[in-house]
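Everything on this sheet refers to the single structure shown next.
All protein chains but one are shown in place.
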Amino acid sequence: MESFRKIYSSEFHKKFLAHNVRPDGRSLDDARNTKISVNSFGSSNGSAFVRIGNTHGSQKLGGGGGDGTSVTCAIVAEVGPPTDATPNGQIIVNVEMTPICSSRFRTGKPTEEAQALGHWLNELVRSPHHLSLEDMKVKMTRHEAVEDDEEEDSLPGMVWYLYADVYCINHDGSIGDAALIALFSAIQNVRLPQLVVTKENQMIAMPIDASSGRINILHHLVPTTFAIIDEQVLVDPSAEEEELSSGLLTIVTRSDGSLVTIRKSGGTSLDDEKLKQCMKTAAERCKTVEKEIKSQR
Amino acid sequence: MAARRVEERYRSNAPVTTVRPLHHSFLPGSQATNLAKRDRKRNEFRQFFMKTGIIGQASGSAYLEMANTKIICGIYGPRQIPKMEFSEKAKLQCDFKFATFAESRRERRKYTADKEEKEFSMLMVQALESSLILEKYPKSVIDCYVIVLENDGGALNGAITCASMALANAGIEMYDLVAAASIGLNPLNGEILLDPTEAEEIEYKKGGKKGGGVVTIGFMPGMNEITQIWQSGQIPQEKWLL
Partner (left out) sequence: MQNGNQSLVCPGERLGHTDTFESGEGTYILGNYVHASVIGAREETAGKDGGKTLLSVKKEKEPSIVPDIKSIVTARVTRVNPRFVNVSILCVGDRVLREPFAGMIRQQDVRATEIDKVEIYKCFRPGDIVLAEVISLGDSRSYFLSTAKNELGVIFAKSVAGATMVPTSWESMMCPKTKTKEFRKVAKGASLSSSINVNCTTVTLLQTKTDLLNTTQCLRR
């Protein structure tokens, strides 16, 4: 059974798809559950852990994956001077697909897949339509011990640069979905501390309290990936299904119902009817996932 | 500098040089409070949480949590040696990495392994190699990847324990599990403490009148053998006799 799956994986899947089911028991338009937990890493300014599929942690026997994608994203805030292009600071996203998440990756420079995904996330997150960085001015004060009666020397106007690092823990398909959900959940939970400047001009971050700043998210973005296998469209594919597919389609929708991006790879064509159906599915999934993200505040 | 540039080529960067604000424990005059904070007995471990089989793509995996220290480990293999070399037994390769955001008391870690991480990788191989029955897997390599998602002290000993669990989870035959622990010597009063946190580790390594340092020990409980001892800082001779 397992060896049949390995050797003739396309035949194996076709047998299931002919009955409109998938080997893991899902129907074609059935997305896996998404589970988010936030701020698990106290060493960062905001973090999120996202798991798609296998959300109740049951261990499936045998090889062949099919056990859910997991991704963690954590944000570290650093301080720097504003530039013309970034008057309000910036979010810098990097995706790390380390060899821990799949046997496809090896140590060394990031794969093209990771670089491309990182670039895509950067574009989305830097667009002014979804996030507002205007509240991101750094609040600085002098350390009390130093404060004399002399003129309060002006502290330079600084802005926050947020390094968001997405670490892929388990790669079981639809990694872009998990990464974007993790990124937005982490951004939503970023707390920016007050800074104190010491006599030696060192900046020290004070503990987080009620006055710590947050980032204003205008709209949550929720992506949904589809795999195209022989005329059939599968929602939220697993790694095995992605491997077999002739093309992938990612649709990003916004919480207000509007469409943000469509990214389609592969040379296969997809007719209007199916594309519309995909957009509908994506919009529906957006609602459930957004609810999950917002509940994690 | 060259290494930094290579790293930057493949990643997104801020347009300007940025600085990470220091952790609030670095406010002047807080060494004493950092050390006084310990909320458990000196021979008490922090609370443990362990789970195996969390990375489905790997042949074995484990997650370990010691209060705020969070470590994840995945085992791949036994698989073919990528380099062409013939060996009668398997080779164990460890790759230890801190996540860039793992530590709150220092600047962000680099994406590529720095010297400390390379040293830890080597120490892990030393600590684990002797526990495995490598002769069972000729011509192959066992890859052990560790990511420290958050470090609040005890990253190395946690990584060794976690990796040993993951190896057992992968079904790789071994002589014994390896459990590792660290102890610290408080430079202010010469006390020996079990399982120091990150803040304590930093202060211990700075040292003082009475020495100060951290010792990590890898131990095979079933065979009653020590696989590794690693010490940093300086510990006076008479303390060793305890």
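Chains here go by letter, A and B, matching the order in which they are written, and residues are numbered from 1 within each.
Note that contacts are C-beta pairs under 8 Å (C-beta built on N, C-alpha and C of every residue); 3 or more make two chains touch, one makes a residue touch a chain.
Computed from a predicted structure; not experimentally measured.
Note on the undisplayed chain: of the listed residues B:Ala170, B:Ile183 or B:Ala199, the one touching it is B:Ala170.
For the chain missing from the display, the contacting residue among B:Arg40, B:Lys110 or B:Lys139 is B:Lys139, taking the whole complex into account. Of the candidate positions B:Asp39, B:Glu85 or B:Glu238, contact with the unshown chain belongs to B:Glu85. Counting over the whole complex, chain A has residues 1-8, 11, 15-16, 18-19, 21, 23-25, 56, 58, 61-64, 103 touching the chain that is not drawn. On the side of chain B, the interface with the absent chain consists of residues 53, 59-60, 76-80, 84-86, 133, 137-140, 168-177, 220-223, using the contact rule stated above.
Definition applied: only the chains that are shown with their structure count from here on.
Inter-chain centre distance (chain A to chain B, centres taken as mean C-alpha positions): 27 Å.
Touching chain A in their complex are the following residues of chain B: 6, 10-24, 26-28, 53-58, 68, 70, 72-74, 76, 79, 95, 97, 99-104, 108, 111, 113, 143, 145-147, 149-152.
Chain A makes touch with chain B in their complex at residues 40-44, 47, 54, 57, 59-60, 65-68, 70, 72, 74-81, 83, 85-86, 90, 92-94, 96, 98-103, 107, 109-110, 115, 118-119, 122, 143, 145, 161, 163, 165, 167, 169-172, 193, 195-196, 198-199, 202-207, 239.
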